[in-house]
Structure formats: C-alpha cells, structure tokens
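One structure, as structure tokens, below. Some questions next.
A single protein chain has been removed from this complex, and every other one stays in its place.
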Amino acid sequence: MEYKLTIQENTLPVEIDSTDENKVTAKIEDREYDLKYSLISENELHLMVNGKSVNVYVSKNSSGKTIMLEGKTYQIEDADNVSKGPKKRKGVDGPTTVTPHMPAVVIAVSVKEGDRVEKGQGVVVVSAMKMETTLTAPYTGVVTGVNVAENDKVMPGEILVDIEEVKAEEVSELEN
Amino acid sequence: MEYKLTIQENTLPVEIDSTDENKVTAKIEDREYDLKYSLISENELHLMVNGKSVNVYVSKNSSGKTIMLEGKTYQIEDADNVSKGPKKRKGVDGPTTVTPHMPAVVIAVSVKEGDRVEKGQGVVVVSAMKMETTLTAPYTGVVTGVNVAENDKVMPGEILVDIEEVKAEEVSELEN
Amino acid sequence: MFKKILIANRGEIALRVINTCKDMGIGTVSVYSDADEKAIHVLSSDEAVYIGSSEPSESYLNIDKIIKAANDTNSEAIHPGYGFLAENYDFAQRCEKEGIVFIGPGSKAIKDLGDKITSRKIMVEGGVPVTPGLTSTEADAGVMAQEAQKVGYPVLIKATAGGGGKGIRIVNSPDEMEEACASASREALNAFGNGEIYLEKFFINARHIEFQILADTFGNTIHVLERECSIQRRHQKIIEETPSNVLTPELRKEMGAAAVAAAKASGYVNAGTVEFLLDSDNNFYFLEINTRLQVEHPVTEMITGIDLVRQQLEIAAGNKLSLKQEDIIGRGHSIECRIYAEDPANDFFPSPGKIEFLKEPKGPGIRNDCGVYTGFEVPVDYDPIISKLVVHAETREYAIDKMLKALKEYIILGVRSPIDFLIDVLESEPFSKGDVYTNFIETHFSDWEENPDELDIARIAYVVDEMCNRNMKTGLSVTQKVQTPFNTLGNWRL
Partner (left out) sequence: MFKKILIANRGEIALRVINTCKDMGIGTVSVYSDADEKAIHVLSSDEAVYIGSSEPSESYLNIDKIIKAANDTNSEAIHPGYGFLAENYDFAQRCEKEGIVFIGPGSKAIKDLGDKITSRKIMVEGGVPVTPGLTSTEADAGVMAQEAQKVGYPVLIKATAGGGGKGIRIVNSPDEMEEACASASREALNAFGNGEIYLEKFFINARHIEFQILADTFGNTIHVLERECSIQRRHQKIIEETPSNVLTPELRKEMGAAAVAAAKASGYVNAGTVEFLLDSDNNFYFLEINTRLQVEHPVTEMITGIDLVRQQLEIAAGNKLSLKQEDIIGRGHSIECRIYAEDPANDFFPSPGKIEFLKEPKGPGIRNDCGVYTGFEVPVDYDPIISKLVVHAETREYAIDKMLKALKEYIILGVRSPIDFLIDVLESEPFSKGDVYTNFIETHFSDWEENPDELDIARIAYVVDEMCNRNMKTGLSVTQKVQTPFNTLGNWRL
C-alpha cells in the first residue's frame, strides 16, 4: 500500500509491502528498505532496518503523529488527511494575527484604537508559565480594535488586537 | 454495592458507596474508611485513606487480581466468581498428583510400574529455569503408570506418574 | 530529628526532598493546587493537603494556607524547595513566629541577601570582591544610562529581588536603556512582587561559577566545591557541571575561602550557594548568594557522595555539621541538563500539555530527578521543568559521552523538549573543549534549528505504527471515557 507523509511541509510517498509476519519492505523515492518490526508497547516500536536496530517512539495527536528516534522529534502528517483549509501553524514569516501561542495572561497592551503600527512592533505583552512574550504586529497598519485588557486570560487563536493592513503605497501617502 | 473478596482463603464482604466523584466510603466488618481515589494509569491507583496517601498497583489474572502495596503482594478473588470446581492450587497437605508447578524438563524418573512408594518419596526430578525440583508421591501407594521419560518436556497439570493409593490397613497387609 | 515536615513546593524538587525524608524516616506532607491533584509530589508523600486554585498566589505562594496546612498536620518544619516561597523572608519570619522550623537560613539573612543592594554592601564590608555598578536602586533610566557610561557598556539591569533569570536585561547601548528598565521592572514586579532594579557591569566573556556552602548553627561553615553554570539561555541555566575545568586547585581554594567568607559575613545558616563571575583573566566577582537549595545541587552530590538535603535537615534540626572542610573531596565529573517542556526551535517557548509517553534514561551513573509521568498534564501555571538529568563518570569526557547516551534514550512525547538542542550543544566542539561562557548559547547556537535526519525511518515508522496500533488506538479511545468511572455504574451489582 502507499501513504503520502508530510514532515516539515515536505510530502513524500511511502510504499510498504508486507512480505512476511512482522516483516515489510519499504520504498521511498528510489531508496529501498527491508524491515523486521515488533511492537514493544502501545508507543514503542523496535525496527531492524537492513540489520540495524532502531527504537522508535510514537504518539498520536490532532495533526498526525509525533515520532522520536535517536533524540530527535518528527511531526508527521498523512497528506491525504490534512485539512485543505487555511493552516493555523506559524509560517516562516511569523504570525498573521495577534494571538498567543498558548494559554496566557495579558501583562500590558501598548496600543489603542486608531494607533498606527509598524510590522514587528510590540503591541501586547503576555505571560505564560511565568515567562513574558511580546506579541508583535503581523504587518504595518492601523489598530481597529483592542479586544483585551491587562490581566485578561487569553487563549491561542483569540485575536487580541485587530489591525487593518496598510499597503506600502498607502503608507507613503500617510506620510505625506 | 457489596463485594465478597477472598485473600488467602479468607472471604470478607466489602461495602462500598460512592459519595462524590472520586470519593467513596468503605465498610469491612465494623471498620469504616473514607477514601478519595484517582486513577494514575491502567495499573496504578492513588488512594487517600483517612488522609493518608497510599499507592496501589493492580493487575488482573485468571483467578482474580494481584495487588501490590508497600512491598507486599495480595492475590484477591471475587468469591462470587470463584469456580466451585476442585481448586488446582497447592493445598497445605502438598500436591495430590505428580505434576510440575511450571513447564519443565524431566531429569530423572526413580520409579517404575508396580513399585510401592511412600507418601513424600521422590519419584520424578524435573528441571525448570536450570533449577532441579523433586516431585514426590502424594500418598503411599503403588505406581500404576509412568507417563514420562528423561528429557521429556512436561507441563503443569500433566500427570507424570500414576499412583494408586493404598490405605493404611492395606499397607499393613502388604507388609505381612 | 523531625517526625514530620511539610514541603511547600511541587514536582521534582518536592519529590527530591520527600526521597531523603523517606530515607531518614521523616513523615512528609505535600500541599497541592487544582492543577496538581495527580502531581508526583502528591502521590509520593505520606499526606497531602489541598490548598487552592492553580494560580500560585492562591496556593504555592499563599503563606496563610501553607502555614495552616503545616499546623493542621502537626508538621514540625517546612522545606520550601526552590522558587515560590523559598527566598521569601516574610514566609521565613512567619514560620519563626509560628514556631515552625524553616529549613533554610534565618529570615534576616534571606532579607539581606535577597536584596542585591544590601548583599553587595555586606560583601564589600566582608572583603568579598563584587562587580562594578550601583550600590543603590534606581528608578530613573536616565541615571542608569549615566552609570552605564561610567562602568562601560554592556551593562545588566537587574531586579534587586528574586533570581532564576527573571527581571534581568542586558543593555548594550543608551537607546535600549528605557525599554530594558521598564520590562525588567515589570517582570520583577510580576514574579517577585517588587519592581526595584539597579545596574551592574556585564562581562561578556565571563563564566558563572558558584560554590555550594553548608553552615550550621554553631558557626561551622564549609564549602562543598564549585559548580560551573555558564551555559544559559535567557539568563536561565540549562547545563551545569562540576568540577569546573578552569579552576586550578589554588583558585578553587581562593574562591572557596571567599564563599565561606561571604556566608559568614551574612550570618548564613543551612545550605546556600555563593555565585561568582569569573572573567577571562580569572578575576572573580561576587554576584549573589542564593539562600535555597539550587536546582543544580545534584552534580555536587554526585562527585562528593553527600546528600545535601540530609545536611539541610540535620542543620535545621540544630545538629552540628558532621563534615569538615577536609572531608570534602570531589571524585569524577558530573553534568546536569535541565529538561523543560519547551520548544528549542521556537525560542524555548514553553510547551505545556499532557505527557503522552515518558521513558527515562537509565544505567550506571545516570540519575534523573523527574517530576512528571506518562499521563500527567504539565500545568500552564508553573515553571515547565520536567526533570533534571544528571550523569556521573570518571572524567569530563566520559561524562559528556554518558550524557549524550542518556539524552538519546530519553523519550518524552506529548510536549516538546530541548533534548535535540542539548545533544547538539554537548556534541559541539566549544563545549567539549570546555570553552563555556555565559554567552555560549548566543554565540554558538542563536540560529539553531531542528535538524531531523532520519526522515525515511520516521515515515516508515509512521506506517508500521499504523499497521500495529489501529486496533489498539480504538481500544484506548474507550479509556478516554474512564477519567470519571461513573459511566460504568450500570455494570455494578447494587
């Protein structure tokens, strides 16, 4: 059978055929593997890959499976299952909304409605697990709404400050 | 509700009422207990018994549950479930048949058909996990069958030597 | 010795104290908040008292509730662990008032040393060298900037209260001064309830070297060798070791003597830690005395064979120190890595959540002081430490190898951990050469990224797991329901 599996936004097909009990062959691109495997516990697999012993640890989560092997962590998604909707994961360009990464408490809000903000400018400081983080403006624009006050408890996904983007040319206009 | 639970052949009724979520009261004979409990894992329970913290570890087995607490092991059976058939457990008088306690290999057979054996006399030596054990005659009698030879693999329950019991008076007759 | 003590803390450090109490036959009382109903310290102690909701101010920082719990359970003494009320002199004073032994120094020493200004003054009088900078607090960023010019940039803005890397900012130029003062002050206020700050010179190529001290009520004070704690991120130690590879026997003797002098100057009793900065010319400067048991105390235990918590309890019980300075001999090398629920690829951002699977490293010379277990929910409300992974071996080289093996065998699923990051640090050339300075991480690992390299195996494992576990998962989805057992009531015989 074939799976399409995504690690760090890189999707590759994995072809697996069971040759014998607890034995499979796998093909990824042009790379072939002979495996013997045994299930050690619900979260532990022991693989013999081309004669080498590998212990793999697996847990399921909402977006797929987390796998640990030799000290490294892999978040793997089944491309056929991934929702085609807009991903809420951090892109390389940073967040697109002002929202905390985790349940947190608002320590300070540094902007008010109508303020103009530069991309990357700090707008809200939140504290989680006794550590402060500054949430920044995702793009240059104007604050159209401040939805929180100090000491509010906030959750990931909750938009703390609404910012209306201002395109580069408009910015120059504003400046003139 | 009420359970009848047996430990080491001593059966007592246990009355349990749930007073609140994760809280129960228990009554055994005239002894009463207030408990708060939480399930830590499939095999681990944490109990607060009258304010004292107790960790209990449980596993199911064919005849009931094995419970470990503070270094000691308890084999508990639900008296309502215990088969009324003849128990195969070791009685205080020792075994009633010539059979190994565990999978083993026959090292030596010291009797042959027709031999007279005294109660407690060694008849078969088996070896399991590299340790020798001598299986003895459960009662004075005459060997009516030897069902194994050296190096045979034998299992618990398997009768290695058939012995026909001889009553005391018959014994005296035999001696005359 | 005490019959029963209360531990006013949680997680791994509470368990650490409970372990020694069990060795000594001392009864233990835990306190816990809503978030910690199933926490390891609750499971491990003889008794446990619920003290309130998860906000620290309602539970672990609530002096009244903790004192009440101690009185209600007839606890003779309280061990504060680290963090929370460990360095709160009001709490120590309250214990003294209530006739409960506080397992730590007297409230006056905590107050004096907890205020960095006062402690700097005490040390100057005691003849202990301190870092250049202010000896009074300052609210005006302008004045701060002037002082910075005097001692020269970069400088540190430091909260006078607390510790643990909170309320500290590096300032490299005048224009950063205002914002740095503001946020340092705010963070300090939030963490310690005191926003006062001051300034001292920041040494770029310096090492953070601290000495463990023990002082009894009879005036006997010794040091228990040094700890090298230079590897820090955001002023938070993450790797500690002992011995330090730069201390000559002479320098060790000199700094040890200074540590003992510092303790005596402040009238210190019980276990404490004297922190020094060692600059590139091997000049050392007093930083502060931590009036508590340190997170990193195990490395000292590993090379000396001394149980520091036992020493704390003996001293608190009024017993004479059984150890003399000449009894303190280090053997081999020990390293500690702090394992937090945090994402090293995302600026070490905390990663709370449920531990789906935990497998601790094991084997000779490996110790893991762990505060969580499979199925435990790491609370969002507290410091996200999972465990202190400690190794001991004959030499530093062997210890590094052993730590690398241990890290690679340490499995934590459900929350992110810095294990891969720590592996890269320990495998790096500057670390193995011992070139460790407080700016080590910024210098060598500021642009660190995850580098998964067994992508094929990982993908194959995904599929094999799918093959093996499909039924199992179904089976387990059932267990989700079990959290409260009352959906099974129907099965009962009533």
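Side notes on the structure shown:
By written order: A, B and C. Residues from 1 in each chain.
In this text, a contact is a pair of C-beta atoms (placed from the backbone, for glycine too) under 8 Å apart; a residue touches a chain by one contact, two chains touch by 3 or more.
Here the structure is a predicted model, which means the values were calculated and not measured.
Hidden chain, full complex: it touches shown chains A, B, C. Interface residues of chain B with the unshown chain, by the touch rule above, are 3, 5, 7-8, 10, 12, 14, 16, 18, 24, 26, 28, 31, 33, 35, 37, 39, 42-45, 47, 49, 54, 56-61, 64-74, 76, 78, 90, 101-104, 107-108, 125, 127-133.
Of the residues in chain C, those that touch the hidden partner chain are 16, 19-20, 22-25, 298, 301, 305-307, 310, 331-332, 360, 362-365, 367-370, 392-394, 398, 401-402, 405, 467-472, 474-479, 481-482, 485, 487-488, 491-492. Contact between chain A and the unshown chain involves residues 1-2, 18, 21-22, 38-42, 46, 48, 51-53, 55.
Note that only the chains that are shown with their structure count from here on.
Our note on geometry: chain B versus chain C, Cα centroid distance of 51 Å, whole angstroms. Separating the CA-averaged centres of chain A and chain C is a span of 29 Å.
Rounded to a whole number, the gap between the C-alpha centres of chain A and chain B is 55 angstrom.
Along chain C, no residue makes contact with two or more other chains. Across the assembly, chain B contributes no residue that touches 2 or more other chains.
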